[in-house]
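The full complex has more chains than appear here; those shown keep their coordinates.
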Amino acid sequence: MTDPAVSLTGVGQTRKLRLSGQDICKSFGPAQVLHDVSIGLYSGEVHALLGENGAGKSTLVKILSGYHQPTSGQLVLDGHKTGFANSDAGEKAGVILIHQELNLAEQLTVEENIFLGREMTRGWFLDKVAMRSQARSLLDRLQCDISPETRIRDLSVSDRQMVEIAKALSKNADILILDEPTAVLTGREVDILFGLIRRLRAQGVAILYISHKLDEIKAIADMVTVLRDGRHVATHAVADISKDDMARLMVGRDIAQMFPDRVADEQAPVVLSVRNLSVPGMVHDASFDLRKGEVLGFAGIVGAGRTALMEAIIGLRPQSGGTIARNGSDVAIASLSDAKKYGIAYLTKDRKGRGLLLNMDMRPNLTLLALEKFGSPLISRKAEEDALEKAIAAFDIRAADSKTRVGDFSGGNQQKLLLAKVMETDPDIVIIDEPTRGIDIGTKSQIYHFIGDLTAQGKSVILLSSEMPEMLGLSDRIAVMAAGRITGILSGDDRNEHEIMRYATGISDKNGASPYEPS
Amino acid sequence: ADKIKIGVSIPAATHGWAGGLNWHAQEAEKDLEKAYPNLDFIIATAKNPTEQANDLEDLVSVQNIDGLVILPFESDPLTIPVQQVKEAGKFITVVDRGLSQPGIEDIYVAGNNSALGEQAGEYLKKRLDGKGKIVVLRGLPTTVDDERVEAFNASIKDSDIEVLDMKYANWNRDDGYEVMQDFLSRFPEIDAVWAQDDDIALGVIEAIKQADRTDEMFVVGGGGMKDIIKRVKDGDKLTPIDVLYPPAMIATAMGLTALKFETKAAVEGRYILGATTVTPENADKFYFPDSPY
Amino acid sequence: MSRPDNKALPATTGSRVPFHIDFKAIGPFVALIVLFVLGTAINEAFLSSGNLSNIFTRSSFIGIIAVGATFVITAGGIDLSVGSMAAFIAGAMIMVMNGLVQSIGPGVETVLIGIGVSIVLGIGAGAINGLVSTRGKIEAFIVTLGTMGLYRSLVTYMADGGTLSLDFGVRGTYRPVYYGDVLGIPMPVLVFLGVAIIGYVLLNMTPFGRKCFAIGSNEQVALYSAINVDRVKTLTYIIQGLCVSIATIIYVPRLGSASSSTGVLWELEAIAAVIIGGTMLKGGYGRIWGTVVGALMLTTIGNILNLTDAISNYLNGAVQGLIIIVAVFLQRGDWRRKKN
């Protein structure tokens, strides 16, 4: 293993090596997830960390910031051997980690979370005024207009992520580590974050940045380190390496074509028809058709009401007015079991809060949605284990062992398990909300092909995604929502980023006057 | 004209004897209110001394009583609260357990817990010819229980009766059953059982029956529960006698208090009720099939 | 999603360490054995078959109720009403059976009808707890605190403050249900065993049990997994009610009576048995065998204290409390970690 402090030249010449990990090994029980990994972070430099799901990225950065202790290996801070007994020690040394998984107390407000454990005080009392105004200004720096008094549980996932970033900012990091911060952020928020990272870099902060989005790495990083199966594969200057190279280093092979080739039959029968569906306060008068074998995308800005509409369709939210027809006949869906009965399945975008039982292992999670399939009156353990084996193979889920709590899984593997869980119901219509959040590029491509296979089997997919390439690459038609209404359904050549933006912002509206134009 | 109000403060019906107390209080209320239409009895029940003190306050402040009949949960904690009722100018009748300070009450209808223990002790001594092995099941750790046990110990002191062990059975039938079961496994030889209360005695009897040792021993209870009286009356060998501690004493007290308001007679003073021993001969007199106790 | 080179990965699942002892699962048993050793040391009579049979028989009441409580607690609920519910059901059974003696005599039919009444009441009472807390969106703690007062009052009222006693004729017919045995195993123990086995199967091997775990662990996830959360929760209270009813059915023939002091604090004992057994009070993880052992432990502690007069009676509660804490400490096995 080469010493990063020596090997890194080029961009880093005038910069100072702040923190390095040398020959880091880490095992959880019998499973070793990091093998002799070394990495060096320089002031004023953005270092990207790349690797497949489960490669050990999160584990490595947790070690660098004191959340985990390495099994062997050494941390060096400013030339001195060091070790962080806990995250507190790490933070005191200026190393701040933004976790991949949100770490917020749901019952508390934004302000309370930002200052948790480091409350500002006047005398013995909390200085709420100061904290509130500082929280406000932190959020303003992030151009985030949520109120500091909002409770976390009332926030969307992307807003929560912004709160995490604000919290990290408030700690004045010397060394900032961001573990997939953009997985749940919208494009606008990513731009804001990048602006922020550039400013911090200019101030001499050392930044370690994890992402599965190679575009982002190209855009923001100076150096990149690639991990594979817990081993260091390569460290390069970003300028010297192409995206394809990065992908190859990561996966260990060439990524075949990213998106599947598919042709949807425009005359195929309508399998799901929604008319004038409303959700009080969230969705107004939504109508659309879904055809057999089709991928219907739903685009829109966060908060446009896409999730709310889908949750209403599957019976998790009260619908007011409107009808839903399956294969031409009206159906009443009052609960998720009704939806299941009509062959509709839904994959939530909140895998931690709504998707998986984090304190359990894989098996009960996988089969929870389709329990009756696994035997009645008694669950067949064997059937479950068979299903698990199949799912692990089919979705390439990598876990140390089958007894690991799902909460200890890498983020991407959680997502894959969630997908597997939803597919256990063998649905005809799959509604997937942000299916590739936190998924590595190789697996992403697999998921896309998997969606392609589904449509080839005559199943239909509704895709909610904030990733434009994914939306454009997979969808046959794209419905666009703005402020709770479907403003247009785009097909053919209309399916392009520009048109989508026009509808998403309400500039164009096929279903009547734009709500934002003076009438 | 406004009725004369008499508050009655008693422990809630949380075990058999207290249940009998409640029943007798209610019966007396009905009878006395019928007999004296200008009287209104108000019964308040409490689950602990604190609650009883609360009840006293409420009887005075919102019910505006003229007289109070109280069976104190415990003597010490209720002395001050009763004294306050007295200071508010009310007529006070205390039942069963005396207050810690003399001179507060106008009438004292005293139960005699010591006599209960003593009677049981005397009977055991006589029946066992002054020697034998016995076990004792006590009630809850309170003054009432202490008085009974002390008197019992005193009365058998000069004999060769050996008390194998004493355990609390909480005036509860289930606990009586379980404690007796364990005594039975522990002691191969038991000549008699003193259960300090008839509820406990009933549990004890079932345990003895289950162990098939009915011929070996007998049980002396206390209180005067109808089930036990009936057994005594029927000459059950397991329960040769019972020592009375009648919850009906509350009715006596209420009656005396009513008399005070109705006749203006001088009914002040102490009325001490003895602990009668119930035998097959006199059992008929103490058997009330309609009472819940 | 096929992945040709998947096979090349090291097998990450299914690897199990051979002969690995799960201390968490055997913890309660170890603690129970320690108690048994202690009991024997204190008094040889402890190991007599009569005493052992007493311990097991006595554990049956609390044990059966605690099996029900395991469901409720696993699904994230709590039921404080079980003790009063038992008293109320016992009272109602006795009144019905006494009433029937006049018309159909003290035969088996009367007892069967009494048992039927018990089951109907148990299910009904459980359903009330479940429905009021789920539909009314009121904390189970409050609802069952309320019904606890309700049933306690009802039985006091029915008994007129005193004791309801079962007719002597019926008692004879009914007696074997408590005092009888099959192959030397007392009836209550058999029933307890049956309830525990059924409970185990239901909790660990059926979709329903799985749903209880899921709800207790994260209600939102359960909701998004097409689980009818309200229904499953209500069912756990119904199971609890049914368990109380069964416990009452074997309780009534023991002393043939019910009063306002019947079943006082059984709720605390039942919950304690459940928690001692390793079920999590916050829900999401439940263990029937742990509960069974927990109930046995509680009874055994009481029994041991009755077998010795070395300890002042006044201090029984203290010894009991300390033993519970120490037993749980031992069985949790956290002291072992220190050594690593």
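Labels A, B and C are assigned to the chains in the order they are written; within every chain, residues are numbered from 1.
Note that a residue touches a chain if its C-beta (ideal position, glycine included) is under 8 Å from a C-beta of that chain, and two chains touch if they have at least 3 such contacts.
These figures come from a predicted structure and were not determined experimentally.
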| item | value |
| --- | --- |
| Total chain copies in the file, per protein type | A x1, B x1, C x2 |
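We take it that only the chains that are shown with their structure count from here on.
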| item | value |
| --- | --- |
| Centroid spacing, where centroids are CA-atom means, of subunit A and subunit B in whole angstrom | 72 |
| Centroid spacing, where centroids are CA-atom means, of subunit B and subunit C in whole angstrom | 34 |
| Chain centre separation in whole Å, for subunit C relative to subunit A (CA means) | 44 |
| Two or more partner chains touched - positions in subunit B | none |
| Of all residues in subunit C, those that touch subunit A in their complex | 1-3, 5-6, 9, 12-17, 201, 205-207, 210-211, 213-214, 217-218, 220-228, 284-285 |
| Of subunit C, residues touching subunit B in the complex | 43, 45, 48, 50-51, 54, 58, 156, 159-163, 165, 179, 254-255, 257, 259-262, 264, 302-303, 306-307, 309, 313-314, 316 |
| Sites on subunit A touched by subunit C in the complex | 30-31, 253, 316, 335-337, 339-340, 346, 348, 353-360, 362, 364, 367-369, 371-372, 374, 376-379, 388-389, 392-396, 398-403, 421, 446-447, 449-450, 453 |
